[in-house]
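Submitted below is the structure of interest, expressed as C-alpha cells.
All protein chains but one are shown in place.
Let's turn to subunit A:
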Amino acid sequence: MKGLVRKNVLIVMIAILSISLLSGCAGTRSKESSASKEGKVTVDFWTFWGSETRKPVIEKIINDFNKSQDKIYVKHTYLPYGDIWTKELAAVAAGNPPDVVINDINTVQHRAAKNQNTDLSKYIKDSSFKDRFYPQLWQTVLYKNHPYGVPFNTDERVLYYNKDLFKKAGLDPNKPPQTWDELWSYAKKLDVKENGKYKTIGFYPLWGVGADVWMLNADGTSFFDYEKNKPVVNDQDNIDALNWALKFQNHYGKNTIQQYKAQFGQQQANPFIAGKVAMYTEAATFYTQLRDYGKDINWGITKLPAKTKGSGHTSWGGGFAAEIPKGAKHPKEAWEFIKYLTGKKSQAYWAAKNFDLVANKAGAKAAATSDLLNAKGKKTYKFISEYFNETEITPTPLSAPDYTSIINPEIDKAMAGKKSPEQAMNDAQKAVEKLISNHQ
C-alpha cells in the first residue's frame, strides 16, 4: 500500500498526459473532418453529469440544439465530478481545452483573474441578457464588471418538517417555526425520549447544513463582507449562531449528535425520512429523496427561520456556470450553445426533470407549472424558486481562495468545546487576515 499513492499519482499523470496528447490529435482531426464531412463545427462540451438521472436530460438538451443547427454540432464529454476541473485546467495549460465547460459558480472570478476562462462581454449583444438570471447569480460571474460565465443552476437551503410528528406533539402542522427561539421551543416539544434514549429528535441545526448557513441567515453575511471587501468571521451574529448551535448540542449530547450524523450520510437510512427527526435543514433538492423514499411521511417545506423576528429568512446557495475556457477553438459557436443552454426552454426542462433550481428566472417560473411535476412537486418548486430571492451566494474571495479550510476547523473546535465560540471565531478571523496578507 505504501507505493500506492505514488503509483496512483503516476497513473493519473500518465492518464492526463495521454489524454491531452490524444485529445490534441483528436482536436485537429475533428476540426478537419467536421469541416469537410458534415460542414459543421464541433463544440466540445464538458460536464460532470453522468448519472442515470442527469445524463439523459443534458443529452436531450444537446440533441435538441444539434437538430436546430446546421453549422454547429455539440459533442458531450462526461468527466467525473472529482477530476473534471483538474483535467480542464491541464487542458487549458496545454492549449487544447474544451469549448464549453460547467464549472463552480463561486470561483468564476478566480479563473478570470488567472486567465483560465474567456471574457464573454464581446459576445453579449443584448444588454438585457443579464436580466434573464437571478441578480445575485449574475453578480457572481462578474470579474471587473465583465461576465466570464453564465449561471446555469443553483440551490438553496430550506427547512423540511414532519407534519405527523407536529400533530403528535400538539403543534399546528401548518405553522412551522419562524424564529430561532421558536425552533428551539418546537424542538423540545417534538423530542421523544424513551429509556434515556431519544426516539425522536426535534431539531439539530448542523445536520444537513454547516454553521456558516446560520451565520449567513442571522444577518445576511457569513465570513466575508463583499461590499467592504473584508473578512467578518468574528461578527457577533456569527458567534451567536455558534452559541445557539451549542445549546442544541448540549441538549441532545455529543454522542446522540454524532450517531445521527453518520446516518445522515446514507439515503435510505436518512433519519428524517425514517421519521426519527422532526425538522431538518437541507438543500431544496432533498425533495427528490422525499419523493422517492419518503412516501410514508407527511412533510412540509418552509423558509429558514429568522434569527429574531424581522431579521430576515436569508438562505444560502451555490451553483454552477457555463464557461468558455481560455484558448477554446470555437468560442463563437460555444457562445451560441451557452445561450441555448441557459435559455428558458432548456432551463425549464432541466429544472422540472431534475427538480433542480435553475438560474434563468423565466425557466424556473415555467418549471413550477410543468407537466413533468405532480401537484406537490409544482407547489414545492414554486416555493423554492420564489424563496431564491432571499438566498445569497457566497463567492470565494479572490484574496482568500481557501478560507473555509481555516474557518471550518475553528468551528469544529468550538463545537467540540475546545474553545469558546468567541475565541474560535477571533482566531479564525486572524488566520483569514493572515491568509489574505499572503495573497497580496
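Descriptive notes on the structure:
Just so it is clear, a residue touches a chain if its C-beta (ideal position, glycine included) is under 8 Å from a C-beta of that chain, and two chains touch if they have at least 3 such contacts; residues count from 1.
By definition in this document, contacts and distances are computed from a predicted model.
Taken from the listed names "Protein nirF", "Xanthine dehydrogenase family protein subunit M", "Carbohydrate ABC transporter membrane protein 1 (CUT1 family)" or "Heme exporter protein D", the protein name that UniProt assigns to the chain not shown is "Carbohydrate ABC transporter membrane protein 1 (CUT1 family)". One of A:Lys55, A:Lys75, A:Lys130 or A:Lys261 touches the chain omitted from the figure, and that residue is A:Lys261. Within the full complex, the residue among A:Asp70, A:Glu386 or A:Asp412 touching the omitted chain is A:Asp412.
Of the residues in subunit A, those that touch the hidden partner chain are 1-6, 8, 13, 86, 89, 92-93, 113-116, 254-255, 258-259, 261-263, 326, 401-402, 404-406, 408-409, 412-413, 416, 418, 431, 434, 437-438.
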